[in-house]
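For this depiction, one protein chain was excluded, whereas all remaining protein chains were kept in their positions.
By written order: A, B and C. Residues from 1 in each chain.
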Amino acid sequence: MENDQRSSPVDSTIRRLKTVEGHLRGVIRMVEEDAYCIDVIRQIQAVEAALNKVSSKILEDHLNSCVITAIQGSDKKERERVLKEITEVFEMSTKV
Amino acid sequence: MENDQRSSPVDSTIRRLKTVEGHLRGVIRMVEEDAYCIDVIRQIQAVEAALNKVSSKILEDHLNSCVITAIQGSDKKERERVLKEITEVFEMSTKV
Amino acid sequence: MENDQRSSPVDSTIRRLKTVEGHLRGVIRMVEEDAYCIDVIRQIQAVEAALNKVSSKILEDHLNSCVITAIQGSDKKERERVLKEITEVFEMSTKV
Partner (left out) sequence: MENDQRSSPVDSTIRRLKTVEGHLRGVIRMVEEDAYCIDVIRQIQAVEAALNKVSSKILEDHLNSCVITAIQGSDKKERERVLKEITEVFEMSTKV
């Protein structure tokens, strides 16, 4: 996501997130129109599932760019940092 | 969430969801400005955590209104339906 | 799960949990036999999915026994307590 050659993954991420935003606005409309609580919860869960997919896609792009570069590079500290971050987002993903 | 006396929980849900929508728009801006992938994933996880809180709040309101009414009512089918839905959203919550 | 007439759901819960325990022991054996890390993680995720199903089943039984009793009972405090617990386990379920 960090240089011109990778504009395509960034565009795709923006498009996906805007779709989720539209979905979320639909949920807000449902609540405004007094939709049934359980239906609202189900739609919120659908929004979360969509967000999970976006995160997985971003991670996939990240692994195939920044992470490869860092691991093949000579900076040990940078390598450790990049790998630590992956463990951290993995750990957090089990909590949300 | 389904009658006038309960307008306050509905308003509060709308306000919470609009905050999440603002947060999500902020994430889209981050991606547009080429933010670091891992930071984007972390912000998406924060959005999901916020959505989980909204869902819990909606469920709480639902339990204290519709569910009490259904269980104290005389319609066995309705009672079963209402309880089954809670198990379903609980089960789904472990998957998103 | 709390009186003799409900011995069957309890038995079923015990049987399910013992199956999960067997699965978990299998995962420990995999690690002892130097299985591939990712395969171990996948099996741990399968164990968690199985535990989620057991929790949903217990909640379902709970809703259809204790919760109905509490809500139909005259003790307002007890009713509130029982409903609050459901919101709490729902909220926690989004975090594990």
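As a convention for this text, a contact is a pair of C-beta atoms (placed from the backbone, for glycine too) under 8 Å apart; a residue touches a chain by one contact, two chains touch by 3 or more.
From a predicted model like this one, the values you see are computed outputs, not experimental measurements.
Residues of subunit B in contact with the chain left out of this view: 94-96. Residues of subunit C in contact with the chain left out of this view: 1-2, 10, 13-14, 17-18, 20-21, 24-25, 27-28, 31-32, 34-38, 40-42, 44-45, 47-49, 51-52, 54-55, 58-59, 61-62, 66, 85-86, 89, 92-93, 95-96.
Contact residues of subunit A toward the unshown chain are 52-53, 55-56, 59-60, 63-64, 67-68, 71-72, 79, 83-84, 86-87, 89-91, 93-96.
Basically, only the chains that are shown with their structure count from here on.
Chain geometry summary: the mean Cα position of subunit A and that of subunit C are 29 Å apart. Residues of subunit C in contact with two or more other chains: 94-96.
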